[in-house]
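A protein chain is absent from this complex, but the other protein chains hold their places.
Then we have subunit A:
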């Protein structure tokens, strides 16, 4: 801190940054966080690989009775399970930001402080699309043979991206609701059971009827069946509509809940 360098040579008039710049800066920040979190990156790559191997070689034989072909069934489920795991860290990232003074710094600047959340959501999307790529890559090595054309693939990736956005916004709101980073970690865990209570790993008609009702009517099943329909050509019926409806409702609800929580925490009452 020398007097010689005192003069403010490079400070122009303060201007309000455009929303595009703000969002871009926040996305850059969250992507740096993601890439530098070595544990999370290893998880994002290792977990899909391990789950694919586990479900194909350990459970697969018992489920398909040794006839093979379970890998074709299970891929959409593994994709969603991994995306759920990957998105869960958003709750921790958001809770971490809220407990750090950096959020107050953003709040006292002329910008939309909620773009911090947008940054985390976009980073989660990037991280989980990478994990999805790993699942599909490993699955292809293990004998996954989808009969999808380019449009089907694009459609499937689109559905997966929308699902990642929905679950990430939900985790971001959970991160805001949690009073501590540890709590954020804990609350998020409950959501990870949903894929097991769906058609992700076994068809729902093998379940007791009361559970069947839950499995058929929760959001994961229509999303799974939509992806399965696109990749494997199975008949998804009206499920794509249900899938998109669920995702949009979850995004809207989580966004509104998150905005409300963000404003409430800003008032500190």
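One rule holds in what follows: a contact is a pair of C-beta atoms (placed from the backbone, for glycine too) under 8 Å apart; a residue touches a chain by one contact, two chains touch by 3 or more; residues count from 1.
The definition used in the following text is that contacts and distances are computed from a predicted model.
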Missing chain's UniProt protein name, "Carbohydrate ABC transporter membrane protein 2, CUT1 family", "Stage III sporulation protein AF", "Molybdopterin synthase catalytic subunit" or "ATP-binding cassette domain-containing protein"?
-> "ATP-binding cassette domain-containing protein"
Interface with the unshown chain - residue positions in subunit A | 1-3, 5-6, 8-12, 14-17, 21-22, 25, 28-29, 32-33, 36-37, 100-102, 104-111, 266-269
